[in-house]
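Got a structure for you, written out below as structure tokens; questions coming shortly.
Complex shown without one protein chain; remaining protein chains in place.
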Amino acid sequence: MSSNSFGKLFTVTTFGESHGPAIGCVIDGCPPGLALDAAEFNHDLQRRATGKSRHTSARREADEVEILSGVYEGLTTGTPIALLIRNTDQRSKDYSNIGQQFRPGHADYSYWHKYGIRDPRGGGRSSARETTMRVAAGVVAKKWLAERFGITVRGYLSQLGGITPAGFDWSVVEENPFFWPHAAQVPELEAYMDALRKSGDSVGACVDVVADNVPPGWGEPIYGKLDGELAAALMSINAVKGVEIGDGFASAMQKGTEHRDLLTPQGFASNHAGGILGGISTGQPVVASMVLKPTSSLRLPGESLDTAGNVVEVVTTGRHDPCVGIRATPIAEAMMALVLMDQALRHRAQCGDVGTITPRIPGQLDG
Amino acid sequence: MSSNSFGKLFTVTTFGESHGPAIGCVIDGCPPGLALDAAEFNHDLQRRATGKSRHTSARREADEVEILSGVYEGLTTGTPIALLIRNTDQRSKDYSNIGQQFRPGHADYSYWHKYGIRDPRGGGRSSARETTMRVAAGVVAKKWLAERFGITVRGYLSQLGGITPAGFDWSVVEENPFFWPHAAQVPELEAYMDALRKSGDSVGACVDVVADNVPPGWGEPIYGKLDGELAAALMSINAVKGVEIGDGFASAMQKGTEHRDLLTPQGFASNHAGGILGGISTGQPVVASMVLKPTSSLRLPGESLDTAGNVVEVVTTGRHDPCVGIRATPIAEAMMALVLMDQALRHRAQCGDVGTITPRIPGQLDG
Amino acid sequence: MSSNSFGKLFTVTTFGESHGPAIGCVIDGCPPGLALDAAEFNHDLQRRATGKSRHTSARREADEVEILSGVYEGLTTGTPIALLIRNTDQRSKDYSNIGQQFRPGHADYSYWHKYGIRDPRGGGRSSARETTMRVAAGVVAKKWLAERFGITVRGYLSQLGGITPAGFDWSVVEENPFFWPHAAQVPELEAYMDALRKSGDSVGACVDVVADNVPPGWGEPIYGKLDGELAAALMSINAVKGVEIGDGFASAMQKGTEHRDLLTPQGFASNHAGGILGGISTGQPVVASMVLKPTSSLRLPGESLDTAGNVVEVVTTGRHDPCVGIRATPIAEAMMALVLMDQALRHRAQCGDVGTITPRIPGQLDG
Partner (left out) sequence: MSSNSFGKLFTVTTFGESHGPAIGCVIDGCPPGLALDAAEFNHDLQRRATGKSRHTSARREADEVEILSGVYEGLTTGTPIALLIRNTDQRSKDYSNIGQQFRPGHADYSYWHKYGIRDPRGGGRSSARETTMRVAAGVVAKKWLAERFGITVRGYLSQLGGITPAGFDWSVVEENPFFWPHAAQVPELEAYMDALRKSGDSVGACVDVVADNVPPGWGEPIYGKLDGELAAALMSINAVKGVEIGDGFASAMQKGTEHRDLLTPQGFASNHAGGILGGISTGQPVVASMVLKPTSSLRLPGESLDTAGNVVEVVTTGRHDPCVGIRATPIAEAMMALVLMDQALRHRAQCGDVGTITPRIPGQLDG
């Protein structure tokens, strides 16, 4: 069926393969009157792009966005916004030898079993290239959320292999190629990545993402909860194997008196819940984490099969990230922004305009 | 908007509040010809029920299912199957004192801010009582998956506070009130829970769930991936704060050579991926974990506010589970079964009948 | 898949068979704070009920609505509203002889070919009994539309066999058992129906439905247009074979200068468009018509087949309407109300609150 769309009311449909002529998306449901210009996509697309440091894949894509529809004289019109990016730096011949082989740990195997056919060039549809369009769509969501509610969505790398931040400062996150929140550790990270790259191996990582100024009341019980949709959104990112909200798995060892966030006249006294109770935002920062597995495209050989069932030893050439987590921060931000944008529209559909965050008098109709 | 439905093709819509007259669900999209009898719901509903041991809430509900539609002469007809359970053991007066107060860590606060009105009796719609209908719907999904594919979906408690299993044996999981996979630890768990209950506090837990015999090819990239939908499904369960697939968060510290599952003529050599690659099942067991926070309904007082903004000290009376994870195993199973059932139907919609798990010849139309 | 739900944001899921234990619906997405009482359903359910005059089926159902959820202390809470009606006057034995036969012109044949199984008692799921729940859900939509916008939705019988209204007066529509807008013709209609009933035959009819005070701007191009959704809604009613908006099929013979509605400072000079341009409401009355075929359940024998392929002569006993159009007026109203309610919520999701019907300044964000 049709599962290339994300969001119920602010709906983003993406298309395109890694080495096809283009990738793109259609954003449907955007409120009218939002100023939008093709140049606004550059900042986040460059944050996500490969080829910016020696720690990511060497592929260099211009990632130039063309707005095909939905904007008139610089403003969104309420009709679908189509965005297009031409692929310019494919090297499909790198993949000729693996067209009939299954890379261990790669979607090669499962796509083949699902569809009986697949585009092997650069991973085809399963490539992280698809996330470019998530970031592009996220730019629109981020802008509306910021203008309308002052919401900011920010992320950072919270673990690289066994390394975790020894300090925290939002202001340094954008100053290093890892989105790392503690500047003093950057040399250590660079040395780690250099050694990893030389070894031909890859490693996992974690990314945290935080949204500030989200009004209370967003999220829809029971099956459209804010945390449920964040989990789906983050888990849909390539290589992600786990998602946490607030204290996440640490909650297993906590007592109720330890986990619950007390309420004071000055607001909540803590944020173990990650800004969500009963699937609905509380007004505190919304906090989520995700883990990305080590990428499976390795220069180190691995035993596998080909489509005929023969044993083969697979070595991946081509250009790949030794740690896909490094570039995942803007993607995680985009997915959180898309979830929040969608929930904002859903909230005002049922409960009246999203500016109205004060509890209404019971019995009084919204609006 | 409308978020009380789960699943795109096998769609379950639940309704009902903890202390309302009844809870129920409508299952739409069930294949015709499946034998179904009201008595078949008893087994899983009893596994989920409170009041079965001293370690769960004392509320005792008969949980008797009435089939209102969709079944004729013992067989499903393809029309919607409505199931109804009357609530029989409400004690709404227990909640009279908290009607205007927000329990710290509870959905009281966020429901109020979303809707401006809420049913405080037993948590209303936010109560785990809603999960009864998930388990009921899961019974139908489990049965079809078993009859059609031999799929089994089983879960167990994988962590209780700081205690983890010291051994593993599926055959003992159903033999103790904790769904614990190592019999020798049961006395330790009982002692732990007795002390916890006396203290008036609560604790977190983890549940693992595993599906065997899932054919390769189920799951829909990009935004309907099998792991993405499992994450949403499990995260939507009351108190869940994190979800993992396969190795989950442990992947952060793994190398690619360590994480990737090699392919041999005898099948995969390991299952770090948890049976899912690129969002599509591989044919290996599908493995997911979830963490449940400690419940927020405590006898120990906590500082909070009432709806007028006054400081109050909240003490929850009523009947509550000191560890909601204990009864969560059948709920996790049900959610995984609902996800698999839905993906099975979606797979055959696009790719032809689900029996066809051999890769098709490219260019050959399905069916 | 799952097609027993109607509406995207105000979603009504119906269930139940003609001779099953009960019929019901779940309304999801209703705004909170709407006063709602079980007695409010009576008026429209009685307008739709059989057994009220000799011109409709003799089946007498109490049609007593029980509200199972979603209402607390007389107000909707924003959680799903489940409504239940027990069936009380089934006579299933009337259908024992047609269980294996296909009534000509009846859904017997197509249900059998779709599902391979069907509930033959009273037509099972294909019975017009299902429309009871549409009318019930429509009551909620009508009430919200009236309170929030002053919208009224009213219908009338606009053709009975070859008879059309010779005059028009809204005030007499509810004064006769036909919903006929011209009182002087009622004796003629009664005589016509008496003769028809005696003959054992049935006849077709048309119903018109009109919504006043709909604000301009409701409806969503391209595939969620107001007229497109009205067409789907009305065509989904049992026996309906055609739908028109405004001038409908008469438009084929009109010139552009004749059809277009000129705009004056006092408003539109005419309403050929039926209140919809480009799929969006204009602020004029929304006008739709539908035609219902003559019912296929006849006492007059007809040649047919049984499930084994044998030739049979089918005679329908049981209790049936000789003209299903007579009771269709409240159903058509309900469907138009459900469409408008859904579009109201969808409009404010994208474009800000529905009270804001003045064109906004370009570049200015909604809300």
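In order of appearance the chains are A, B and C, and numbering begins at 1 in each one.
Note that contacts are C-beta pairs under 8 Å (C-beta built on N, C-alpha and C of every residue); 3 or more make two chains touch, one makes a residue touch a chain.
Just so it is clear, the structure is predicted and the values come from calculations on it, not from any experiment.
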Which residue, C:52, C:143, C:259 or C:319, contacts the hidden chain when the whole complex is considered?
C:259
Looking beyond the chains shown, say which of C:65, C:209, C:231 or C:337 touches the absent one.
C:231
Among B:129, B:320 or B:348, exactly one should touch the missing chain; which is it?
B:348
Footprint left on subunit A by the chain that the document does not show:
1-5, 7-11, 13-17, 20-24, 26, 28-29, 32-33, 66, 68-70, 72, 75, 77-82, 84, 114-119, 124-125, 345, 349
Touch list for subunit B against the chain that is not drawn:
9, 29-35, 75, 78-79, 144, 147-148, 221, 345-346, 348-355, 360, 362-367
Residue positions on subunit C contacting the omitted chain are 1, 3-6, 8-9, 14, 102, 104-107, 109-117, 125-126, 130, 159, 161-162, 201-206, 216-225, 227-236, 238, 240-249, 251-265, 269, 272-274, 276-283, 291-296, 298, 300, 302-305, 307, 309, 311, 325, 346-347, 349-351, 357, 359-364
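Keep this in mind: only the chains that are shown with their structure count from here on.
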Taking shared residue numbers divided by all residue numbers at the interface, is the value for subunit A and subunit B over half (same) or under half (different)?
same
Subunit A to subunit C, mean C-alpha position gap in Å, rounds to 44
Cα centroid separation, subunit B vs subunit C, in Å, comes to 38
Which positions in subunit B touch two or more other chains at once?
1, 3-5, 8-9, 14, 114-117, 125, 349
